[in-house]
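With one protein chain held back, the other chains of the complex are shown just where they sit.
When the chains are written out, they are named A and B in that same order, and each has its own residue count from 1.
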């Protein structure tokens, strides 16, 4: 049976980007206000799930050819690596560093290594959620 | 401040992540795992010698001042346990090369083992009660993966029950930590110990102590809540079973030991009396199970329950002999249980059955296996000079010193039951008429299973004979447990 899902497919293409950029916003907002890598990751995963609902698993895999298990591994390495940087400078594990930089457009900004750690968390959450959904969705 | 103590936790974690890549290349997986384990063992051995020379090592994450940050503390008890864990993991991984099967190796078996080591070592090392919960979850999540890996029907069925029991006990853990936090207002274990001493352990803290016993007891499989262990452990393949049997319950035992020697030391007549009674009941329940079964796996699994009871009996005495014996016996039991499970695995491989009644006469066909099993069984019972003897002797001495005469005699009597249950396997499987033999035995695979097993048994013999050289380390460990002020002082002034 051929299903007629033009509306949801058309909407999903637009809404995907809205959700994704909202996730990016939440991710960066998490530095000082509620939000962060975990929530951002979940929102991103929900955006991808929306695509899967609108199209199907195979199509989404060709659009986003990502091995989510590698994504988890890279995220974990990033998180551990940021935490371990401080060990090489003689500070305890997990000590984060920050400094102020003058960036071209944003002006004076404080850059933290904690943001990299959060990026690792983000990748892990997206990876784990998508792995689970793919595992359940695959054998239909 | 010393990051060195984190290496036995970080290295397995790092290798677990590397192993998630290239999962179809088995040679790469195996070599990387071995390399990671050897590296961790070197670091852990260095850590033991450093703790022996300089006392407890402390690091507080993120450079926070001490009671506020997450503290990692490596005293003698945890350093020794971490070293034992890693050495056993090396032997079990080596043993698994021949028996675990390509399917599992390709499906993150080695990553799972490395993650479980991260969790176990972290739980042994952490000095923060909520962080202990986090490391428990790390090791439980990877144990869920390992127990279900392969996806056989029995595995799926048993792993659901295993996960449910652990989810409920984790929820209880969170609840208990919430209660404890609302009473003492801190999560740092050394700080909790000091705060409890200040307020002299009112009734609510005794309630919390019992809740902790429930939470950790579910993991350690003590008397009323050991019911999940025999069926859950019989599902996974032998290397995973050896890993679980050697490590997972011991983390629970360690946590009970830590909380009951560090926190709840002001109402001994209630908390430790309860621990004593439960440990005796655990021994009795384990003995009944070990005698009732004719399945070799089940007999050894019930022996885990007995050993947990014996160790906790030593802890319940709260004197130096009892605690020293408990630490000695804990490490002995980790080694000997891994060795026994590996031996049982070979027996199952050559006979093709787990039913004792169908076995027999292996002594003629596999004499070396028989002798090594006999040595391991004697070690399990504690025949001098093998490894269980000194530990049990000290535990018994502690029991008599604390004037728990009858219960101590019961612990001694349990040795006879353990001997009987272990000998029953020997008599049925190795003596008598030739029983069932598997037709698929390859000499090459048998050897590859037998070499690591034999080496582990030899290691356990050395642990027994070399107790004299190990005694200073064990004495150090017992001192920390007997006198919590060593631990709290080191943490409170340490960190920077």
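In this text, contacts are C-beta pairs under 8 Å (C-beta built on N, C-alpha and C of every residue); 3 or more make two chains touch, one makes a residue touch a chain.
Methods note: contacts and distances are computed from a predicted model.
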| item | value |
| --- | --- |
| Chain left out of the displayed complex - its UniProt protein name, from "Na(+)/H(+) antiporter subunit C", "Spermidine/putrescine import ATP-binding protein PotA", "Pyruvate ferredoxin oxidoreductase beta subunit" or "Tripartite tricarboxylate transporter TctB family protein" | "Na(+)/H(+) antiporter subunit C" |
| Option touching the unshown chain, where B:19, B:187, B:380 or B:477 are the choices | B:187 |
| Residue touching the undisplayed chain, where the options are B:4, B:28, B:179 or B:227 | B:179 |
| Sole residue of B:59, B:73, B:86 or B:148 that reaches the chain not shown, by the stated touch rule | B:148 |
| Of B:170, B:206, B:355 or B:489, the one touching the omitted chain in the full complex | B:170 |
| Residues belonging to chain B that touch the chain removed from view | 130, 133-134, 137, 140-141, 144, 148, 151, 153-154, 156-161, 163-164, 167-168, 170-171, 174-175, 177-179, 181-182, 187, 231 |
| Positions on chain A where the hidden chain makes contact | 32, 38, 128-129, 132, 135-136, 139 |
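Quick note on the criterion: only the chains that are shown with their structure count from here on.
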| item | value |
| --- | --- |
| Where chain A and chain B are represented by their mean Cα positions, the distance between them in whole Å | 37 |
| Touch list for chain B against partner chain A, complex | 1, 3, 6, 10, 13-14, 17-18, 20-21, 59-63, 70, 72 |
| Chain A residues touching chain B - in the complex, by the definition given at the top | 69-70, 72-73, 76-77, 80, 84, 86-87, 91-96 |
